[in-house]
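Subset of chains shown; positions unchanged.
To keep things simple, chains are lettered A, B and C as they appear, and every chain counts its residues starting from 1.
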Amino acid sequence: MGPGRLHALVDGVFAIAMTLLVLDLPQPADSQHLVHDLLHAWPSYVAYLVSFATVGILWIEHHGMMSAVRQVNRRFLERTLLFLLFISVIPWPTSIAARYAQHASQARGAAVLYATTMLLMGVSFSLGWRYLAEHPDLVAEPARGAFPAGFRRALYGGLVYLVAIALAFVSPLASFTVDALIAVYFAVSKSEVPGLIHRAAQSGERAPSG
Amino acid sequence: MGPGRLHALVDGVFAIAMTLLVLDLPQPADSQHLVHDLLHAWPSYVAYLVSFATVGILWIEHHGMMSAVRQVNRRFLERTLLFLLFISVIPWPTSIAARYAQHASQARGAAVLYATTMLLMGVSFSLGWRYLAEHPDLVAEPARGAFPAGFRRALYGGLVYLVAIALAFVSPLASFTVDALIAVYFAVSKSEVPGLIHRAAQSGERAPSG
Amino acid sequence: MGPGRLHALVDGVFAIAMTLLVLDLPQPADSQHLVHDLLHAWPSYVAYLVSFATVGILWIEHHGMMSAVRQVNRRFLERTLLFLLFISVIPWPTSIAARYAQHASQARGAAVLYATTMLLMGVSFSLGWRYLAEHPDLVAEPARGAFPAGFRRALYGGLVYLVAIALAFVSPLASFTVDALIAVYFAVSKSEVPGLIHRAAQSGERAPSG
């Protein structure tokens, strides 16, 4: 079957996960020092930004991958649902991280939870790339060669969070910093993989919305 | 009328129901034992996984059914809305199940509520199959023969939750286990019905997004 | 411009409003009488059902109206946003109605709020019909004649809520019953207007998704 309706579900889950992050921003009740209280909650804003950026970049990457997909089957849909599971769960570790990032004894657990979610998100994303690398019949002919490289890029991008998990035991703050740096790296990196796939897909024989 | 906009509403409701489940995950405030408190809430994660998987599989099944539908009418839209009613309500029994699954005296009620919602979801899904089996003019010609079997598969899949409801009175834990096993069964089952419909629809004369 | 992206926004707002209703269902914490507490909250389920059905039927009606629309302009987009304002606000009066429907002295205010929101929703919907009746250039040629009748149907359907508002001062329960009956009436009514528009639109020259 064509990938059209899968796009609708994926875009919906991404849009909702990105927007539900707002529910974790501070809502002080009856504050007598509103500006102070809002500034004091600065980890919430950092967590919001990092999660929003990470999910946004993953949406761009997923969008790039899917632009070369011509057919989807049930096994690929199930892999995509596994990826969406970790996308949809993102507001939860973000909220925990925002609350406990400055907590002397509990920040470590929050940092491990956050980086572990990101790790699972990245690895489940790479499983989609691998499935397509192993099932080239689902992919537009000229783009097939780029999928093994795309799998490696997604997998390594996910495994970097192992560093953030390990660092959490030394310094939770350093762990969160690594999470943020990964988002920045992927935002500015000049990987040729998605570009290759786009150009290959555009020279292909069928439109991706078919 | 064509089924295009119905897809948009259906995909939206599924995406939101799947993503709102995150609001039920534990958010301990000012915990001094964050890791312990999060681990202690393990029924929340199981309930999240089972509900997400069940809704995800139903999305795949609905997607399969709709791929052969060429026209929709008001009566079919109303049956679809009834199905969406039970999809959209899913975060509620999930939340109740997560809170009361380990409660000595109240777990039974939570297990009955959860399995009953799943039962109603499955039965309302089967009503859509039956309507299409009885109105073959709405369906692509080569796929029409598969709809009676699709109705039976959806109906039996829903009625299995009667077992979970009955078991709840003996052991709530066993009841929840059945709920989880049904999701696993449908994830790995090799039913030919959706595949038949897809292949038939693809050999049909018009694109499903028309 | 074509109406394609307006559909996406409209379907998104409807899907979210329908799904956010779930946040108003009862979530008893640490209950020792879960079944009793859940049954006691029966007005929540009635309010959920009536709001879901009303919004669902309005989605079907809006879908029917839009199937004949070939072009949209800024003034029509603004009228649609006004309609979406009342759709998106629906979880709020629903929640108030569920909480206060059984309250001796406060049910009246809740009933007035609920019916007034429905009134504004219906009237703002009828404004869309009227704008299209007055701007037939936006509508597929064969369907133009049906828009004045569609406007009247939507307007009268909205104005019936004046009865529910008036009844609230005599009996809040009677007022809520009228709200429910209006949803039932529109679900089973056999109005020819949307059908006329669909058939006319299908004989028209361009696809609505253009």
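One rule holds for everything that comes next: a residue touches a chain if its C-beta (ideal position, glycine included) is under 8 Å from a C-beta of that chain, and two chains touch if they have at least 3 such contacts.
From a predicted model like this one, the values you see are computed outputs, not experimental measurements.
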- Copy number for the full complex, please, knowing 3 are shown in place. 4
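Please note the rule applied: only the chains that are shown with their structure count from here on.
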- Note on the structure: Here chain B maps onto chain C under a C-alpha rotation whose angle in degrees, rounded to the nearest 5, is 90
- Task: Quick one: compare the interface residues of chain A with those of chain B and tell me same or different, with half as the dividing line.
- Result: different
- Note on the structure: Cα centre of chain A to Cα centre of chain C, whole Å, reads 36
- Rounded to the nearest Å, the gap between Cα centres of chain A and chain B is 25
- Counting only residues that touch at least 2 other chains, which ones in chain A make the list? 12
- Note on the structure: Within their complex, chain B touches chain A through residues 7-8, 11-12, 14-16, 18-23, 25, 27, 29, 31-35, 38, 48-49, 52-53, 56, 59-60, 63-64, 66-67, 187, 194-195, 198, 201-202, 207-209
- Write out the stretch or stretches of chain B touching chain C in their complex. 1-2, 4-6, 8-9, 12-13, 15-17, 20, 23, 74, 77-78, 81, 84-85, 88-92, 95-96, 99-100, 103, 105-106, 109-110, 113, 209-210
